[in-house]
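In this view, the complex is presented without one of its protein chains, the others remaining in place.
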Amino acid sequence: MIHGEKIPDSEMRKDLVELNGIWKSFNGVAVLRGVNLDLKSGEIHALLGGNGSGKSTLMKILSGIYRKNAGTIRISGEECNFLNPSQAHESGIYLVPQEPKIFPNLSIEENIIIGTSYTLGSKTEEIKKMGQQLGFSESLSRPAGILSIAGQQLLEILRGLLRNVKILILDEPTSTLTFREVESLFKQLRNLKNQGIGVFFISHRINEILEIADRVSVLRDGNFVLDKPVAQLNETTLINAMLPDDRISKKIEETSQKKIAEGLAPLLKIRNLTGEAFNGISFSVMPGEIVGLAGVVGAGRTELAEGIVGIDKNVTGEVIIGNESFSQRSPGRSRKKGIVYVPEDRAAHGIFLDLQNLYTTSSSILSEMGKLFISNKKERQLGEYFIKKLGIKTNGPKQISRTLSGGNQQKIVISRAMACNPKVIILDEPTRGVDAEAREDVYDIIKSLIDLDVGILLISSDLEEVIRLSDRILVMYRGEIIEELSKDESTIERVTSGAFGVAG
Amino acid sequence: MNNFKDLYKKREFAVFSLLVLLVVAVGIVNPVFLKVDTLNGVLDNSLILVLIALGEMFVLLTSGIDVSLGAITGLSAVVAGLSLNAGISYPVSIIYALGAALAAGMFNGFGVTVLEVPPIIMTLGTMGALRGLMYIITGGSWIDTIPIGFKSMSGITFLGISVFAWIVIALAVFLTVLVKKVRAARIFYYIGDNEEGAFFMGVSVKKGLFVAYSLAGLFAGLAGIVFVSRIGFIPMQTGSGQELRAIAACVLGGVSLSGGVGIPLSALVGGLFLTTIDSVLVFLKVPAFWNDAIAGAILIIVVLLDFRVRMLINEREKQERLKYVKRDRQKTGVLQ
Partner (left out) sequence: MKIKGEIFKRWEFIIFLLLLLEILVFGFFNSSFLNIKNILYSTTDFAHISLVALPLTLVIITGGIDISIASIMGLTSIVIGSTWSLGAPIQVAVSLGLLSGIAAGTFNGFLVAYTDIQPLVITLGTMFLYSGIATGIAGSLGASGYNGIGDFPEGFLSFAYGSIGFIPSSMIYIILFALFLGFILHRHWLGRSIYLIGVNVNTALYNGIKVKLVIVLTYTLTGLGSAIAGILLTSYFTSARSDLGSEALLPALTAVVLGGTNILGGSGTIIGTFIAAIFLGILKQGLMALGVTNNVSQVVIGLVLIVAVAAKLFFTKLKMNSGNSKIQTE
């Protein structure tokens, strides 16, 4: 609004980025409530916060992907208002997304210059030099599809550098990398920093943040609650900053009240299960028990669940149901054995959005819907039964699922799992993208399931939710269970510490 | 291992080597095949298919498909034939024919980009419509009075090879250089390889698609003119089914139907390969009516081999990565 305003020279000039009073809401829900943030040149500024705290939203506003509702953005002292990513690129801002946008069949060089006005070959030497500085050794003429995720991220960084980036934003760059790759990435970040580039670094891993960052800001409920140089911080101070202020006074409501009978055999036993994203996992689930699987995004929980039900077949170790080892697993065979999985990504894996509600509900038990033909009546009754039982707000079983709200879609997905009459349900982020009212309904559903002695493996990034519901919590970090907490031991501090890689 | 992966992607070279091998092998069985005249004949016979395949390639690069190219070839041939018979000069007749073909291609492009009709439906509709149009403008009768002068153009040779063949080969080489070196010509690859990414990077996807379908029409038009000159008469089924042979040629030459992969030389090599198969059987004393069966079998075997190799590479990469992850875990443990 005050375009071209003179900025006092002294210290402001060093500020690459200055965000003031940024507001952003989606559907009337405020995600950012007037946040302030700055970045100096040659600084690595880490952003930390729980799920949905608004870090990514803030960075997307800065890089022109989202539009802010209120507040000012200054880049090198000048007020900016980005309408799209290219405008942000022109101002020297480049966001490296979690999943790099590459053209797999085109050469690496072409991937880097795409969208600029440079011709192929005109910038080869420059890119080579920048690549060398970054430790990027791959030949530029090879197709980008051969690159590992780490390589693809470096490619994205090179895209930024070629556009003379001054501000680099990395959104959880390490979540899919191996240790070796993380080390090399960090080396490159330090290099960039020495060239005067400012870096925003979003991560869920506290030890990595302490290793690489100069300054850390913690975002909670749409506001920054901490902004300090890393020298003044340690694991405990960071964990504490992420926790709600009222954590001591607020007693987490007990939902699970069922007493688990002594001497029962476990429904499901996992022994030394190992896959690409998880390692040596062992645990068991008892009848009527809720086992929470806590951790941050990328800890390997979804991959573990997919390994258990046989969606991912490249898994070693044992899944034992009753007393029988269950090998050659597939979703269909798992259902027959009594294990069903409610997936994390509802739209992609859980629901048939363009079909009637009851088509999702009955999809796993079509063979039980009639002898030769699907009985209309039987199927409709099934749909109506669950609509009533789960309190699904819909015109009826024949409504197209796409027109339902997120919470009601989630209930449809759960109805599919319940229709299988399972012994164990694996719920993966059952309340993500679900409104508050439906969330309570989902909790009630879970309660009704354990009353029926169904065992539940609950995967959630909402740590409060895990603690509130679970009888026992397994905390996963980088593919391994690093802590097992009983109901009494499960405090939000301990679970958070574990989830962020700080063993208690 | 990575180099192997790169090499295998250059399928046009693999198929070209196979083609040379085939020619040599047939030559050993029947030396007559290696005569210059025979090989020249194969080359000349392939020109129409290669031209259509060149056009098809642009559309396939964008991960689209055009099944109307055979019909456009027919339309172009009919327009050229009628113009020539009406006494219009050769160059103007050619321009009329190419203009009609270009207009048909642009109509496809309009349907795909503006009406957003899926490419296969759009071009299928155009194919039917153009085939009918051919009958309407000719009244359903063959055109068989092409001026001798026009026909003799196909007989002109340079260094023992027909000028048409030189032109087609030069065109394939020129286009290969063009799509490799000129930024504006890369747009087809961007669209086919990652349409969303292309949009995100500021590439105008619709413009690229429109140009691709228009070019495809233009090349089919060229094929029509070669047809008129080489064959000398224009039956109603001119170009019929050629679009599918052109797609087969492209696929054989290494163009991927999922887009973003292939070069104009792929179309040349694939078209030559299919035509050679048609010719060699005679020299191997196998009746010619087995041509299509063998072409189909080879196409299936090539894509299946391609699939197997890709699977093997993926599997190996997965194992490799797993090894890294395991080594990392052993070295460092979960917590640093």
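By letter and in written order, the chains are A and B; residue numbering begins at 1 in each of them.
The working rule: contacts are C-beta pairs under 8 Å (C-beta built on N, C-alpha and C of every residue); 3 or more make two chains touch, one makes a residue touch a chain.
It should be emphasised that the depicted structure is a prediction, and the values quoted were computed from it without experimental measurement.
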Note to self: I'd like the shown chains that the missing chain touches, ordered by label.
What the structure shows: A, B
Check: With respect to the chain omitted from the figure, which of B:S46, B:S83 or B:T126 is a touching residue?
Finding: B:T126
Margin query: Please output the residues of chain B touching the missing chain, sorted low to high.
Written below: 65, 111, 115-118, 120-122, 124-136, 140, 236, 244, 247-248, 251, 257-258, 287-297, 299-300, 303-304, 306-307
Margin query: What does the interface between chain A and the hidden chain look like in terms of residue numbers?
Written below: 26-27, 311, 330-335, 341, 343, 348-355, 359-360, 362-364, 366-367, 369, 372-374, 395, 398, 402-403, 405, 416
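We take it that only the chains that are shown with their structure count from here on.
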Checklist line | Separation of mean Cα positions, chain B and chain A [Å, integer] | finding: 45
Check: Considering the complex alone, what residue numbers of chain B touch chain A?
Finding: 2, 5-6, 9, 181, 183, 186, 189-190, 193-194, 196-198, 200-203, 256, 260-261, 318, 321-322, 324-325, 328-329, 331-332, 334-336
Next item on the list: Within their complex, state which residues of chain A touch chain B.
Entry: 85-86, 101-106, 110, 114-115, 119-121, 142-143, 146, 148, 178-180, 207, 276, 279, 314, 477-480, 482, 501, 503
